[in-house]
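Of the protein chains in this complex, all but one are displayed in their positions.
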Amino acid sequence: MAIEVTNIVKKFGSFAALDNVDLKVADGELLALLGPSGSGKTTLLRIIAGLDWPDSGEVAIDGENALSRGASERQVGFVFQHYALFRHMTVFENVAFGLRVQPRAIRKDEATIRARVKNLLDLVQLDWLANRYPSQLSGGQRQRIALARALAIEPRILLLDEPFGALDAKVRKELRQWLRSLHSEIHVTSIFVTHDQEEALEVANRVVVMDKGRIEQIGSPGEVYDNPATAFVHGFIGESIVLPVDVAGDAVRLDGRPLNIPALGAASGAAKLFVRRHDMAVGPAGTGALEGAIRHVRSFGPIQRAEVALAGSEGKTVIEIDAPRDRELQAGEIVSLQPRRYRIFAAQE
Amino acid sequence: MGLTLTWLSVIILIPLAALFLKTFELSLDQFWAIVTSRRTLNALKISFGLSFAAACVNLVMGTIIVWALVRYRFPGRRLFDAIVDIPFALPTAVAGVALTQLFAQKGWLGAPLAELGIKVAFTPIGIFIAMVFIGIPFVVRTVQPVLIDLDPEIEEAAASLGANRWHTVFRVILPSLIPALLTGFALAFARAIGEYGSVIFIAGNLPNISEIAPLLIVIRLSEFRYADATAIAVVMLVASFLIIFLINRLQRWAQARIPVH
Partner (left out) sequence: MSMQTGLATSTTQLRTYAPATDVSVAAPAPRLEIARAEPVAARRNPRTEPGPIRLIIIALAIAFLSIFVVLPLLVVFASAFSKGIVAYFAALAEPEALAAIKLTLLIAAISVTLNLVFGVVAAWAISKFEFTGKTFLITLIDLPFSVSPVISGLVFVLLFGAQGYFGTWLQAHNVHILFAVPGIALATIFVTFPFVARALIPLMQEQGTQEEEAAISLGASGLQTFFRVTLPNIKWGLLYGVLLCNARAMGEFGAVSVVSGHIRGETNTMPLLVEILYNEYQFVASFAIASLLAMLALITLVAKTVLERRLDEAEVPDGD
């Protein structure tokens, strides 16, 4: 089902958790809401679920106004960060809950409910845990049961709040792949909230990057990584080298010295130059835009990570770059650096 | 530490041992005769029966009070929260005379009730009222922290799964409160069974009708019938312990299924 969120504003006191947010989600998408804590991503998810209400704005699910319905009438599957399993019920009863509380008129008979729960437990590969209580499960198992429970009501959309947040690193990786394949199997429109960029980029087809209650960028994982729309996105996703520069016309200057790179249309004035670590090409002294002395080199896997103190900064500006290991760098060596790809954003904020 | 044990046994163990020693002085027939005499049986029935009824009322009203105190904001909420403790803090004799005065035929509540033809003071209803009074903090104070700590997510989960509020409350929230509710019930029940001061003034103390077991013990003592008093005391003790044991068991069973954290 498609979701359309228009002009949502939500304030907690004077703090704007969501500041005029618009978002369209197409049918069958697997979308990540990515942002630091306090960016409003969970609030947006809860508003879509009907667990919170916006101060103004509209939410439509499949073209119909969702705000006139409460959480229990929206048929939205919600997987809670801490799972919120009912601890006085067995795994089976947890999954069956949504079916058992349906109005009598449309409630399925016991056999149907049992069959359906069994299918869902098969789907999450935990049918053998049906008679256990939540306290007897591991974190990863609880997560999958919470998902099965949300799927039991045949949700029109599936919302997951930090679905892997409470799990340890290894289980987290496994579950990511599992969620991805599950989504391609059942194809229900899904939104998940995360503060982990790797998780968002790896699992979602589209990523919504949020900060301070606003959407900074919406795009495929490749887009947000390779073409960050704002300084925030560039800084938040992937590791970046950030240098304070001045733009005058098409000229870019660092500490007053020209860098000999085009300004790419950035407005004149104070700005920030963003370069990915691996997009900084290392060459012999005198051949690039920047020059510096290598202070320290660590090599691992296919790369070597070098700390470079930039010339002209009296050793104050030190950046980290990743270079391929085709030529071993040495501490003390003077090298030049040339940004292969970069972005320049005006410095306000 | 040795000192502690010594002190404890002096102050607690020896007196209790005396109670059982005294009972063993009776032959089984004598014991049985005392315990099954009409007056004793009726006193025990009144004590246990009314205590049970009062504990049930406390369970329901206590839950409602906890709900109001924890979930809602209303003027005077903090004051009423503090008021719940009064039955704990008020000396039982004071509670006893106050309740009697309140429900006596010319009392603030007794008069209007009398017009409706309901007599409270000096009847079993009076005993019941005093037991309700004394028991209410037990349920409130055991359930309150559990409801406060209840994870809000589980309610939201129920709502998102399509449960209406009724379902959420009765199938999700209340079952999570069961261990606390049972404990509160047991504490209120046990307290009401043993209660003396707040009950005897309002009770009327008619043998077989409104005479509670603790009062019968006092009466037997004043008649110097120590054996009778002791036998009744032992029955009360054993019965109370059985009840507490049973409810502890139930609670542990419930808790095993619903770990607190």
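As written, the chain order gives the labels A and B, with residue 1 at the start of each chain.
Heads up, the rule we're going with is that a residue touches a chain if its C-beta (ideal position, glycine included) is under 8 Å from a C-beta of that chain, and two chains touch if they have at least 3 such contacts.
All values derive from a computational prediction rather than experimental measurement.
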(request) Can you work out which residue in A:Gly50, A:Gly98, A:Gly140 or A:Pro155 touches the chain that's missing from view? (result) A:Gly50
(request) Provide the residue numbers of subunit A that touch the chain removed from this figure. (result) 11-13, 50-51, 53, 55-56, 67-73
(message) Using the document's contact rule, name the residues of subunit B that touch the chain not shown here.
(response) 1, 3-5, 7-8, 11-16, 18-19, 21-22, 61, 64-65, 67-74, 76, 80-102, 107-109, 129, 132-133, 136-138, 141-142, 144-145, 148-149, 152, 155-156, 159-160, 165, 168-169, 183, 186-187, 190-191, 193-197, 201, 214-215, 217-218, 221, 224, 226, 229-230, 233, 236-237, 240-241, 244, 248
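Please note the rule applied: only the chains that are shown with their structure count from here on.
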(request) Could you please state the distance in Å, as a whole number, between where the Cα atoms of subunit A are centred and where those of subunit B are centred? (result) 55
(request) Name, in rising order, each residue of subunit B that touches subunit A in their complex. (result) 151, 153-154, 156-164, 167, 171-172, 175-176, 178, 254, 257-259
(request) Using the touch definition up top, name the residues of subunit A that touch subunit B in the complex. (result) 49-51, 70-78, 80-89, 97-98, 101-102, 133, 135, 146, 149-150, 152-153
